[in-house]
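A protein chain is absent from this complex, but the other protein chains hold their places.
Letters are used for the chains, namely A and B, taken in the order the chains are written, and counting of residues starts over at 1 for each.
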Amino acid sequence: MSRRALHLFGLAAILGMVLVLRREAFLEQWSNPALDARVATRFVVIAPVLCMLLGLRDVLALWRPARETTQKGGSRAEGHEGPPRPAGHGRGPYRVAMRRFAENRLAMAGLYAIAGLCLVAILAPLLAPFDPTAIDDPVATRHLPPSAEHPFGTDEYGRDWLSRALYGARVSLSVAILAVMVAVTVGTIYGAVAGYFGGFVDNALMRIVDVIMAFPTFFLMLMLVGVFEASLLALVLIMGLTSWTGTARFIRGEILSLKERDFIEAARAMGLPHRIIIFRHLIPNALAPVLVSAALMVGGMIGAEAGLSFLGIGIRPPTPSWGNMVSQGQDAIFVAWWVALFPGLLLSITILSFNLLADGLRDALDPKTLMRKYV
Amino acid sequence: MREEAVGGTRAPSDPAVADARALLEVEGLETWFPFGSRWTTRRGWVRAVDGVDFLLARGEVLGLVGESGCGKTTLGRSVLRLVEPTAGRVRLDGTDILALRDRELRPLRRRMQIVFQDPYASLSPRLQIRRILAEPLLLYRLVSRSGVDDAVAALLSAVGLEPYFMWRYPHEMSGGQRQRIAIARALACEPDLLVADEAVSALDVSVQAQVLRILLELQRSRGIAMLFISHDLSVVERTADRVAVMYLGRIVEEGPTDAVIASPLHPYTQALLSAVPEPDPQGRGERVRLRGEPPSPTEPIAGCPFASRCPEAQAICRRAPPPALEPKREGHLAACHLR
Partner (left out) sequence: MLLRVEDLAATFFLDEGELRAVDGVTFEIGEGETVALVGESGCGKTIVALSILDLVPSPGRIVGGRILFGGRDLHGLKPEELRRVRGGEIGMVFQEPGSALNPVFPVGRQIAEVLELHRGMTRRDAELEAVRALGGVGIPDPETRAKAYPFELSGGMRQRAVIAIATCTRPKLLIADEPTTALDVTVQADILDLLGDLRERYHMATLLITHDLGVVAETAERTLVMYTGKLFETGPTDRIFDEPLHPYTTGLLRAVPRLGSGRGVPLEGIPGAVPDLLRLPSGCTFHPRCELADEGCTDAFPPTREMGPGRECACYRATTT
């Protein structure tokens, strides 16, 4: 516990210092219309809230000491002799999984890296030393190599590459996370409906999925992005709505096999309405693999956004994204290696972190490891 | 004639629980499952339950025995309409539950509950015991919201568990403990009828005894009628007032437990009885060996379905279908050419 407390304290201290030191920059740059920053900021704020609503409160429970939950249980039972709750009891499967996850160093490294990247993205206006879009003297500051003043160097227009990378994190991460949320939500509902009702409904819905799956996802995205005006919101929707089929398929499979389990039969025998059976008994038991695949998908989505931007039809300059930054560096690879290298590195680290997170989640949520089956 | 035959078994062996009208009346129940579809070359029906009649009085325990695949589990679920029977009638207190719509049936479900075989599969792994047990209590408004914890604690102590178990999750409990929770959940609804589908078969013998005792105590004290499905005759013997032996979707013998165990009529029952292992290194009688396996339930059979394995089979057994279940002795019925 103390180690976590220390981490939280450290983060808070850094945040506080940054705020005090760069208050003016914060107020000035918080909403720079040229950057689409308002939209991006709103997305970045909404994303964590949505995450929590989707059931990540269990993660927070990790930080709450066990005794506190005891008191909560006790106070709810106030007024009559509620049974005492012995320590160590009542650890739900998600809490067991999160504990297991917390012990996985690689996965925790991924988690911390992602947390760091998200923080950097949120605080980009405070951290960035220069205006990411300002072009003051293209001749004098053109293609400057990394130095103390410009740690990531500058590009052909003399823009500070570090500042652009920080703002790029905002766009790349928020687009990817939001697109995954769209995909997972649509996929889960679609798959659950198909699996639960079965028969004709299932057949019809899954044939539609087959048709969509017949097209390579990336080319579908390319086509749609080409057809529609590529605003940030449109990009998120296009990426999300072309990627939900996999989730739908395996949620359907999960629901189909859960439907046969005795506890669902027991719920039916008890006379519970369909609504409660679906939301209390079926979906919570199917969510674990969704969480894993969502984490994997974020990595894929960041790659897809980078791909689209690289091809020049995703995020368009001057709004920075890691994808269009790499693309810009491609032309100057022999003149200024740093232009392609730094955003490329950030891309790889982010994708790797999400994959580590997904692997850790998969191990932690594996139902077999929740039970000691041997002996 | 059919009515009379069934009427002969009406009186449960304990007169105190006898009731003028049976709680559960099952008549000509058939549950066939289709296999194949329009697009496959092979299609047809698996006749899991193929014409079953029985009566169950209030507070009575009917043991249902047979090998796996004989349709006893499907029968149990058909009676509760957890699977849709294809024909027949199931009356609970005179109401034909097969004729009801889903919406009309749901309130009746409180009165008929089930305990499953596998305690690892029958409890939702994501829910705390407290929520599992509170669910039926709140659904049927049997207690107020503030009284839930007390009611759950009372249920737990009824199945011999300490109240603090309400804070646990299923994965924190042993098989025997989970099975007690499953029993508590079924009893929370205050049912009149309980189907116990191999309720103790998955447990160790030492734990089996505890759970069985709890189940029977509660059944007796609350006057619940029980359909006790099991493949283990030695367990059924201690549990049931009457026994029905099932083979390939049909009941082949039915009667008071003592009579069926002491003097079985049908050759199949005799074989089942002699297969029960004898926990005594010295005393072990000769077994009636069964040859082969039950025929496929997808094909209609000309003669007696048991003829292919019966040690006493005659020509008539292979030619003509067996007679309907008919009384051979006082309250003891069998469906066999030779008896």
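Operating definition for what follows: a contact is a pair of C-beta atoms (placed from the backbone, for glycine too) under 8 Å apart; a residue touches a chain by one contact, two chains touch by 3 or more.
Quick caveat, the model's predicted, so the values are computed rather than measured.
Touching the chain that is not shown, out of B:L24, B:A134, B:A240 or B:A334: B:A240 (per the contact rule at the top). Think of the hidden chain as still there; on chain B it touches residues 67-69, 174-177, 204-210, 212-213, 216, 231-235, 237-238, 240-241, 257-258, 261-262, 271-282, 284, 287, 289-290, 292-293.
The rule is short, and it goes like this: only the chains that are shown with their structure count from here on.
For chain B in complex with chain A, the touching residues are 77, 80, 82, 105-110, 112-114, 116-118, 121-128, 135-136, 139, 146, 149-150, 153, 162-164, 166-169, 171-172, 182, 185, 189. Looking at the complex, you find that chain A touches chain B at residues 73, 77, 79-80, 82-86, 89-94, 96, 261-263, 265-273, 280-281, 284-285, 367, 370-371.
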